[in-house]
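What follows is one structure encoded as structure tokens, with my remarks underneath.
The complex appears here without one of its protein chains, the remainder shown in place.
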Amino acid sequence: MNKRARKKAIRENLTSYAFLIPWLLGFFVLTLYPMIYSFFLSFTEFNILQPPKWIGLRNYFVMFIGNEQFPRDERFLNSLLVTFKYVFISVPLKLIFALGVAMLMNRDLKLIPFYRTLYYIPTLLGGSVAIAALWRRLFAGDGVLNTILRSAFGLNPPAWISNPKYALYTLILLSVWQFGSPMIIFLAGLKQIPREYYEASAVDGAGKMRQFFSITLPCLSPIIFFNLVMQMINAFQSFTQAYIVSGGQGGPLDSTMFYSLYLYIKGFAFSEMGYASAMAWVLLIIIAVLTALAFKLSGSLVSYGSGE
Amino acid sequence: MKKTGLALLIILMSAVMVFGQQQITIRWAYWGSESRVKRSQEAINLFEAANPGIKVNPEISGGTGDHFNKVDTQLAGGSGPDIIQMGGNINDYVKRGVLLPLEKYSGTILNTAVIDPSAIESGTIDGHLYGVSTGVTMPALVYNKSLIQRAGAPLPKVSMTYEEFRNYLVTLKSKLPAGVYPMQDIGALSSNSTPFGYWTRYNGTPLYDAATKTTAVKPADAQKYLELFKDYRNNGLVPPADIAAGYAETNADTSMVIAGKAAIGFIWTNQLAGYQAATTDELCLMEFPGAAATKALWQAPSQFYTVNKNSKYPEAAVKFINFLVNSPEAAKVLGNDRGASASATARAAGAADINDRKVLEYLDVAGPHSSKETDHVPNDTEFNSTLFLIYQKVAFGQISTAAGGQQIYDLIVRLIKK
Partner (left out) sequence: MKKHTRNLINSIITNAFIILLGVCMLYPVVWLIAASFKESNTIFSDPGLWPKAFTLQNYVKGWQGIGIVGFGTFFKNSFIISGLCVIANVIFCSLTAYAFARLKFAGRNFWFAVMMVTMMLPTHVTTIPRYIMFRKFGWIDTFLPLVIPKFFATDAFFIFLLVQFIRSLPKELDESALIDGCGKFGIYTQIVMPLTKPALITTVIFTFLWTWDDFFNQLLYLNSPSKYTVPMGLRLFLDSSGISSWGPMFAMSVLSLLPCFILFFSLQKYFVQGIATTGIKG
């Protein structure tokens, strides 16, 4: 009996790993080596073209502590701050907006296919180079927004995109504007909620509000969790939009110098790939801790069908 | 699953077939847009026709950023292209030992005798010829002639002193409509440090001397420079910091002059055609102030052709470079796209459109107001980017001009040591 159970367990393990073979191969052959190599580089000085030079913990030291000889990198700390601000403002806004629109798009209106596509178009633009021109046009000192504010309200608004106080918010807006990906995922999630749940609760006399909190949110919780985690991971690594809109400078005054943008500038433009690698691993640890935290918390908040 | 395996096999096999070629292929990496690509391809066709057995494969990127990311990665991966187009950062690549010295080909397959000595000199670093100049360009101020005329203001003189220049800006300001500024804040630009470099030459304190590895700039000099533009800013001769920062000035599309919001800006002469193509207003060139008395302007190679040290076919590569810079046929198809040619044989073939003529007229006036180019501060890209940041801190009023001057000095010293 015991033996049979063990045999069964082994067989089940083997089948499971058979399913995982492609991924495991990919991980060991394609992903693991570059990761380990970059970890090694984080302890070196590496200008890309000459062999890396071992310098121990100096890269990390310069980031957080610093001394006379190797002064602390203030731009690093600034980029970390900018990124945290960006993540904690843009992610919730984007998710709420995406969920709201997804519910709006989950109706049986005739024109829904058309509307959905319409609302997805901003996301289609993605990291297109055209974005830079568009955003400048909207938020420059003499941009569309200010023209409206001036003529309609007689205000004297600042140049949003080139003012260090506001530039980051135009990028947050850009991120919220491109809410299409989480919206689609929400929409797919909403479609998976069995309609019978709503019908049954309607019979019980539940209103729209109560249905939202007692059915939609719990049934959608795995998807909300997914979107939250992924948007957070993506936002921490946010690069393309800032790169394009600021012309690769993170300006004005480093106010849109995202972590990944600074990492990229350090690695490729300033040829300090060792330092960039160290930055990458610091970011990995930050994201990993926050993700693990999210998973811990999700245990009590996320309900998975009837499984687990 | 079977089908996928088959598809994989087919993909792999076709990949193998691509690699099994016979001819010599040299790879030429450069950045540029469609018009340069077309011209370059015509030159390649001519070369291939004259040299059967050598094929040239262009590897084109849209801009310098993309170009150097790609080239760096390729070099690190041991598969760098044979010919690499370089800019002001050539020193950094020489320092890292990735370029091939070319003087051993001089006189045989590379005819250096017909190339201007100054152009040869600019590509010579530590006594070795590493880069062959693609052509000559000069820093200049560009002004919107139509805009100034519409405002009823007089046109600027090509050569002015700083005092005349300031007076002219004041006149312009009184005539221009609200929201249009006499000059963009060119004090420092995100893409390059040329205006600052010019001023330090004008001030008699060049940025860097490679032979002694020193800078002549003192904190007080840099402060003086920051104050010059602070004065312009306070008097509305250049826009306030947040307006100025709205224009990255990396290209015609991010130029305040092209947007019609400033009358005067900064460009390199080889950019004139590109800027002119982006507006219906007429653009003209003038000198930086004070050049006539100090000869502080300079001619610079717009780019270099360099050869990868690990190139498998260095001779074919040099042969092709020689063709590009010296042959009249190539000059005819390449035009002034990579700068006005520095080769006598190529120049003999030259033809000029209206923008080329304007550039040549400018070169005639500014040429005598020039002297040898100052060496580039090491780590060129980092210098530009950080200088811009410090300048902006001053412009936005976050730090004083004195603190800014000190930071600029510290930056230069740090980069020289790096």
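Every chain is named by a letter (A and B) in the order it is written, and numbering of its residues begins at 1.
By definition in this document, a residue touches a chain if its C-beta (ideal position, glycine included) is under 8 Å from a C-beta of that chain, and two chains touch if they have at least 3 such contacts.
In this text the structure is predicted, and so the values were computed from the model without any measurement.
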Quiz item: Which of the chains on display does the removed chain touch in the whole complex?
Solution: A, B
Exercise. Have a look at A:Leu118, A:Leu155, A:Ala202 or A:Leu301 and name the one touching the chain we're not showing.
Key: A:Leu118
Self-check item: Residues in subunit B touching the chain absent from view
Solution: 4, 8, 11-12, 15-16, 18-19, 27, 31-38, 41, 57-66, 69-70, 73-74, 76-79, 81, 191, 250-253, 258-260, 268, 270-271, 273-274, 277-281, 302, 337
Quiz item: Contacts of subunit A with the missing chain: which residues?
Solution: 12-13, 15-17, 19-20, 22-27, 29-31, 33-35, 37-38, 41, 48, 104, 107, 109, 111, 113, 115-130, 133-135, 137-138, 144, 177, 181, 184-185, 187-197, 200, 219, 222-223, 225-226, 229-230, 233, 237, 239, 260, 263-264, 267-268, 273, 276-277, 279-281, 283-284, 287-288, 291, 304-308
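What we mean here is this: only the chains that are shown with their structure count from here on.
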Exercise. Mind listing the subunit A positions that touch subunit B in their complex?
Key: 47-50, 133, 136, 140-142, 158-159, 161-164, 246-249, 251-254, 265, 268-271
Practice problem: Write out the stretch or stretches of subunit B touching subunit A in their complex. | Solution: 65, 68-69, 72-73, 75-76, 92-93, 96-98, 179, 190, 241-246, 248, 250, 253-254, 261, 379, 381-382, 385, 388-389, 392-393, 396, 398
